[in-house]
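Left out: one protein chain. Kept in place: all the others.
The first chain written gets the first letter, and so on, giving A and B; residue counts start at 1 in each chain.
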Amino acid sequence: MSDIPFKNPGWAGNTGEFDLTEEQVRGDDFVGDRPKHGGHASGAGTLPYMLADKHPEAALFEGEYQERFEKILTRYPTKQAALLPALGLAQEIRGHVSPESMDRVAELLDLSPAYVRGVTTFYTMYNKRPVGDHLVQVCTNISCNLAGADEVVDAFLRYTDTELGETSEDGKFTVIEAECLAACGFPTCVQINSRYFENVTPDQVPQICEHLKSQGGE
Amino acid sequence: MAYPYVSDHEVQIVSKHFGDPQQRRVDTYVERGGYQALKKAFDMGPEQVIDMVKSSGLRGRGGAGFPTGVKWSFMPKESGKPHYLLCNADESEPGTFKDRELIRWDPHQLIEGCLIGAYAIGAQHVYIYCRGEFFEVNQILARAVEDAYAKGYIGKDIMGSGNDLELTVHQGAGAYICGEETGLMNSLEGRRGQPRVKPPFPAAVGAFGMPSTINNVETLCAVTHIVDNGGEWYRQYGTEKSPGTKLFCVSGHVNKPGNYELPLGFPLSQMIEEVCGGMRDGNALKAVIPGGSSVPIINAEEVARCNLDYEGCVEVGTMLGCASVIVMDETTDIVKAVRRMVDFYAHESCGQCTPCREGSAWTAKILRRIEDGRGTEEDLDTLMQMTQQMVGTTICVLSDSVAAPVQSSIEKFRDEYLALIRRGERVGAA
Partner (left out) sequence: MADMVTLTIDGHEVSVPKGTTILEAAKTVGTEVPHYCYHPGMSSPAMCRLCLVEVEGAPKPMPGCVTTVMEGQVVNTQSDQAKSNRQGVLEFYLVNHPLDCPICDMSGECNLQDYVHAEGREQGRGREPKRVFGRDDFGGDVLFYGDRCVMCTRCVRFMSEVEQDHRLTVVERGNRSVIDTFFDEGLDGTDWHENIVDICPVGALVSKDFLHKARAWDLTHTPSICTSCSQGCNIDLHTRDNLVQRIKPRENLDVNGWWICDHGRHNYEWMNRGDRIEAPLARDGSSSRAVGWKDALRGLLDRAASLDAASVKAVASPQSSNEDLAGLKALVDALGGGDIVYRSARAEDEVPLKGFPGLARRHDLAANTTGANLLGMARVGADDASGGLEGVADHGGIVIVLGDGLDDQPESFGGKAGLYIYLGTHESAATTAADYVLPVGTHAESEGTFTNREGRVQRFEPALEPPGMARPAWLILGALAGEQSGGSVARSAGEAFASLAGSNPAFSGISYDDVGSRGAVINESVSLTGD
């Protein structure tokens, strides 16, 4: 795959390549799509949380997800330790962690719902309410900021015609600021759903959004 | 093809295979000599592995710089309880982007290091706490672990040695504070990721209440090579007190930002000029944060005499931290930069300790007011005095990290604050 030009050979790759498939960008087929049942138990808790079939009303932990949930339980000495992966799983299925999801997870793990709410709200990656098809998280922390991340945020907000945290009218985008995404050498870094877009400049923003729209809900 | 940028000054040990997608495959890794260090460790025995790591002088690469071998030796020998090795891959210090690269380019190097570490401290289970936002990294790692299980490098009776080790990849959920070792343990246990009061220390009461050791990704990756080549080999790089190589994450206003593996003790100004291709647009250097946003800022004069090792950074009044070098040129608005860092800490404070919970948000509000041109000179005194109340008064050091950039910037760039307060003059304003 050395014929792909890039500045940063990341998974997402240079923003100039965002119309490539992920396999092309990654340079090999090493990862591919992980199975919903989680594959080997050691990594069963580690799938991306925004799948194409996310649905706010979907059943939790059934079928392959049930299998995966049970695999996760085997990896820790306590049931409680499965809480974070279980919430991640709920979000993967439903797109956000609703009070009903918290309640169900609490029941499955013998925890109190209030406890689960306390844990859920501690972590930023659990969406407490539904978000757009594409959750755009622009790193505005120091390194990206030095490279003009604020303008990138503005560009996204302008394109989507939203305020920070708001979902666009067509339900496609929610733009938020993110804390350091650990890609400081490739500023500005934007995480859109599971995927990192690096070296993003404001003028590329419309192009990225058009591309995402053309793919439909991820 | 070379990883974004490389430099002749680099000594590539842990970063040797950056940019090579084949390295992720277990077969390639083994062909290139992988998992031999683990075999060697099994042959040596745990005590000898710890001694070797001690002799290498390897210091924790997560920020604190505590000698790794010494840390391992704190683990009780015959406790009769399960022991855990936790790998801290919750990389989220602003300016740091090395662990993500280490895992996604060379996951087996980390897995091997984890297994060696676990064997040395008598742990039966390794948890790699990988930052939640790293979906890609998590998947690469999960796949690599799966492959290593399939090939018998993890699991029961590894390579016929009779040793059993389990490894789990645990995905975080978005909290900077989970990079603090006891916060990480709470998070792993399914709690709010709030740091715990120490003592008891993790070697006595750690994850799930059991003796635990926690190491950074880069530390464990280095262990793989130390066990492979010996402690003395590692000492040929770096300085007497800070041996070995270190990944420097350079970001900000340089021409070639990126990860560079350099021997410790490398001069900072030489790194900026020769390794990173100099300052962007030929601008003058204004300030550098050499160890991630939690350490004091240094000015151009201090940069000129700063050597990048643990002691060298202390000499110029800052810290090496996790060697995340954030370079700022003359166009940088220091007030805004500091405010943005403090915003981060206010956002990430876990909210337990009063000085941190209230102080970080208050500091951010004052800085925001100054940045908006509504500050007073008394605000600077308030900031200095009030952030001092946040140093050494809390369970973990997050609140100290608020004080570092605020205090150092007011000391070193007071004129810039005053220009903004008195005359509304802003640096870098278009």
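Definition applied: a residue touches a chain if its C-beta (ideal position, glycine included) is under 8 Å from a C-beta of that chain, and two chains touch if they have at least 3 such contacts.
Quick caveat, the model's predicted, so the values are computed rather than measured.
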Residue touching the undisplayed chain, where the options are A:His37, A:Lys79 or A:Arg117: A:Arg117
Touch criterion as defined above, residue of B:Met341, B:Met386, B:Val406 or B:Leu420 at the omitted chain: B:Met386
Among B:Gln109, B:Asn307 or B:Ser360, residue touching the chain not depicted: B:Ser360
Identified contact with the non-displayed chain, of B:Ala346, B:Leu380, B:Ala404 or B:Leu420: B:Ala346
Interface with the undisplayed chain - residues on chain A: 99, 102-103, 111-118, 121-122
Interface residues of chain B (partner: the chain not displayed): 175, 192, 197, 346-355, 357-362, 365-366, 369, 382, 386, 389, 392-395
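What we mean here is this: only the chains that are shown with their structure count from here on.
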Chain B-touching residues of chain A, taken from the complex the two chains share: 1-2, 7-12, 26-28, 30-31, 34, 39-40, 42-43, 45-49, 75-78, 80-85, 87-88, 109, 111, 118-119, 122-126, 140-143, 145-147, 178-187, 191, 194-196
Chain A partner contacts - residues on chain B that touch it in the complex: 1, 3-4, 19, 21-22, 24-25, 82, 91-97, 99-100, 104, 130-136, 138-143, 145-146, 149-150, 154, 166-176, 187-193, 208, 249-253, 257-259, 289, 293, 324, 326, 328, 332, 336-337, 340-341, 344, 347-348, 350
